[in-house]
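Left out: one protein chain. Kept in place: all the others.
Moving on, here comes chain A:
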């Protein structure tokens, strides 16, 4: 499965934690939602709680006319409202601010009543003002409400402004990032795939279209570019895939500031069937080599990590070699390769972009015989740094194309491969048998279903037929011949 680099599961987990944070924050709000407040923001929650305060204090006072005595009693104590509920005149006797919510739950639907006398009193401030305490409470109520009303309005635009500006930045970054990636890809193509470049000298067909003017690069996504070349001895073709950083995506760009990422180019060379002998070989940096040995199937199965041999020049210290046979490794790591890229001195200067190299004739996938090279792309302006790395490719195509194993090496590799081939064959057989069995079971099931659907009469008929058939079978066979 091809994944864009640096955009993987940890990123997904990070976002899930954000989601869970939002959820947990929402839990608080959801509770208030169920209580009937329907508050969206904390400010509104506060506003409602402050709103309820003015509701509580004047109501016992406004209702003091019919029930003067019990009104002051419920204020301090909790059991008092219970005794007052027996009155049933004004069941709503909120005692103190600490029992607001209890009262709300207890007396649903009633909250509508107190606001109406409360809202009418400020509007008709002069008319019907019986108590001076009303007037004193109104100025208290209205400024409190006004404050509660304005605060969410001014702060409510923060979310919109923040998200809107992020979206604008996202769009701007999309176009700039897209152009940056295109420039990198074009710079690479101009250096290595244009006229008189290394690929032009090695392959007769460049690009993905027909004719001379075919486009060299195929753009598969804003950060994935492909280059195809074909028409060379020993190989059927070469496919280079450039996977660049997601510069067009602002979120990925921010993520890559935390988790570093590289621009990579991946070369796949499809070797001809007769051009490659039994070679399973890989070179990579030490840690990466261990990971490759564990994860890549053919390396895991056939090859092992080699220790540097004594008495001959070997690859640089940071690199490790994985190979099926030491002889093959020794032959492939030739003097020329060491001098150019893989040796100690050369690797320091030119090997910065080298990530890994993997030759296999048992590669998993559509094509079995493949050479895989992975390099890091340099800066737009430093494309020439990669020249020696790219030069490794035609060199190794020829090396592998011409290479023949010695007799002993071949015998060793043969046994391993025949075993692998047998296992593959067995698996294929098993798979085929499973498919056949499944088909048979399906057929049986269908037939049974069809039988079950038949009506009762038809069943009886069938049974009669079956019985007669059985009887015929049981009866002795009487041979009959013609009379004459």
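We take it that contacts are C-beta pairs under 8 Å (C-beta built on N, C-alpha and C of every residue); 3 or more make two chains touch, one makes a residue touch a chain; residues count from 1.
Please note the rule applied: contacts and distances are computed from a predicted model.
Missing chain, UniProt protein name: "Protein Asterix", from among "Ubiquitin-like protein ATG12", "Proteasome subunit alpha type", "Protein Asterix" or "histidine kinase".
Check A:256, A:340, A:356 or A:413 against the missing chain and you find that the one touching it is A:340.
Contact with the undisplayed chain is limited, among A:179, A:233 or A:312, to A:233. Residues touching the missing chain, restricted to chain A, are 1-4, 7, 11-12, 15, 19, 22-23, 26, 29-30, 37-40, 44, 47-48, 51, 145, 148-149, 159-160, 163, 166-167, 170-171, 174, 198, 201-205, 208, 210, 218, 220-222, 224, 228, 230-233, 236-237, 239, 246, 248-252, 336, 340, 366, 391-392, 394-395, 397-398 (touch as defined at the top).
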